[in-house]
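Moving on, here comes chain A:
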Amino acid sequence: MRQIFDIHGGIHPPERKDMSNPGWVRDCDMPSKLILPVTQHVGSPARPVVEVGDIVLGGQMIAEAQGPVSVPVHAPSSGTVTAIEARAVPHASGLTDTCIEISLDGRDEWVGFEGLDNWRDETKAALLERVRLAGIAGLGGAGFPTAIKLASDRDGGIHTLIINGTECEPYITADDTVMQCFAQQIVEGAEILSHMVGAETVLLAVEDNKPEAVDAMRQAAEALEMAEVVTFPTKYPSGGEKQLIEILLNAQVPSGGIPADIGVLCQNPSTAIAVRDALIDGKPVTHRITTVTGRSLKDPGNRRVMLGTPIKELLDTAGFNADSADRVIHGGPMMGFAVTDLDMPVVKITNCVLAPTRTEIPPPQPQQACIRCGMCAEACPASLLPQQLYWYARAKDQEQLERHNLMDCIECGACAYVCPSHIPLVQYYRSAKGSLRETAKEKVRSDNSRSRFEARQERLEREAAEREAMRAARKAAAEARAQAGDDPVQAAIERAKAKKAQQEAEQ
Partner candidate 1 sequence: MLGDFAVLLIAAVLVNNFVLVQFLGLCPFMGVSNKLDTAIGMSAATTFVLTLASVCSFLTYRYLLEPLDLTYLRTLSFILVIAVVVQFTEMVVRKTSPLLHRVLGVYLPLITTNCAVLGVALLNINQAHNFMESLIYGLGAALGFSLVLVLFAAMRERLVVADVPEPFQGAAIGMITAGLASLAFMGFAGLV
Partner candidate 2 sequence: MRVIVSSLVGASLLAAFAAVGSGLVSGVYEQTKEPIAAAARAAEAKQLLEIFPHESHDNELIDDGFVVDAEDSLLALREPGTGYRARRGNEVTGIILPATARDGYSGDIRLLVGIGRDGAVAGVRVLSHRETPGLGDKIELKKSDWVLSFDDKTLGDPAAEKWAVIKDGGEFDAFTGATVTPRAVVAAVKSAMEYSKNNRSALFEIREANKS
């Protein structure tokens, strides 16, 4: 058995995972239309390559990656593009963003895929290109383009690949289900991933509250020698990659760094499957397994959903009772965001749609003053001082926020969970982080403006000086001509040159 380690803080919220019956997947009914945002990942938006009226097939690329940190979008089924416009997208802001709407024809016709028979023979660059073209962005929740992650090579390379099957958030059982149903594919994916980054160890990390998933993974892992299934006690947020790394390896990702800095790569089981499908079958990401749960639903469970399916249709297939709910959460109850528009679609990062009843997850209690009890600090997995961060966020004291390592907050919400004063701490941190980032951006901008302004001032002065010199030269030339000497023009030019040189020297 591998030794495991403990992390600071952490909490034990009620799990409520049985509700969605892990281990069983059903296909979601085909919706009448799909709404596909061009940004379903971290990075720059993809650029639509179809136009309204175009007919598309399943698996066809409808938006291409734009810039290095970006991934393409593919149509999950066949139909007609009926709109390319701003729609509500799954994002904490509740704002709209460009989406491609496809009215499905119900025939579900697909383009042909071409898999790799022997991916071991390909170069790493070719494999990465395939991962990129398949539109894979982390399916664990963050949505970071996987190709970039696989490509980032730090000194020393990657020695350990972690497949993050922790799933520490309450309610969600998508990864649990994936691990029970597709353990073999996960291990295949892990093998590919470890081959791509050159890892020697593959750790399949599962929390000890998923015994079936552990069994399934153990069995599948026998096929891969360097793979090992590791279990560890249930505690939120063990699934955060930094925390998981500490639990498994007793090492910490340096502040501001990424796991690759210490030779670790962390991927979600679904991401591993997506990579496997992209290489072996040549299939892009068009569907995902999503937990649909909460007491407002008659029939909760895990569904295989087409990306772009409006959340409302997904909920309706599960028997949604809108009257008993006053919020619907995209993601889990700890880190997910509240949905403000049920028309927003399921996207690559949608691992869960949670529709609790009002009594199940009551509305937030009124916020009271912080009594500095320190319970938040006891719960914080990053060993931060949440109460100080809160204090300085209110004071907008950026210096102190940086000094107190605000940027190392992983927004897990453990602090807000335990806070007896019901303070929405995480919102304070998100806001403060946003303004910190903005300040940094503005700083770059204003430094740039300053140098351009000063360059321009200098140029204007120089031009003025030159004009002045020219005028003086003309005048001198005229005078010289009046005096009528030999070759007065030449003399005047000499004088003007001398003067100009002098003026420049003075500057």
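Candidate entries met the following condition: all candidates are chains of the complex that A comes from, given by their letters.
Worth pointing out:
Definition applied: a contact is a pair of C-beta atoms (placed from the backbone, for glycine too) under 8 Å apart; a residue touches a chain by one contact, two chains touch by 3 or more; residues count from 1.
All values reported here derive from a predicted model rather than from experimental measurement.
Every option in 1 or 2 comes from this complex, but the candidate touching chain A is 1. In the complex of the two chains, the chain A residues touching candidate 1 come out as 369, 391-392, 394-395, 397.
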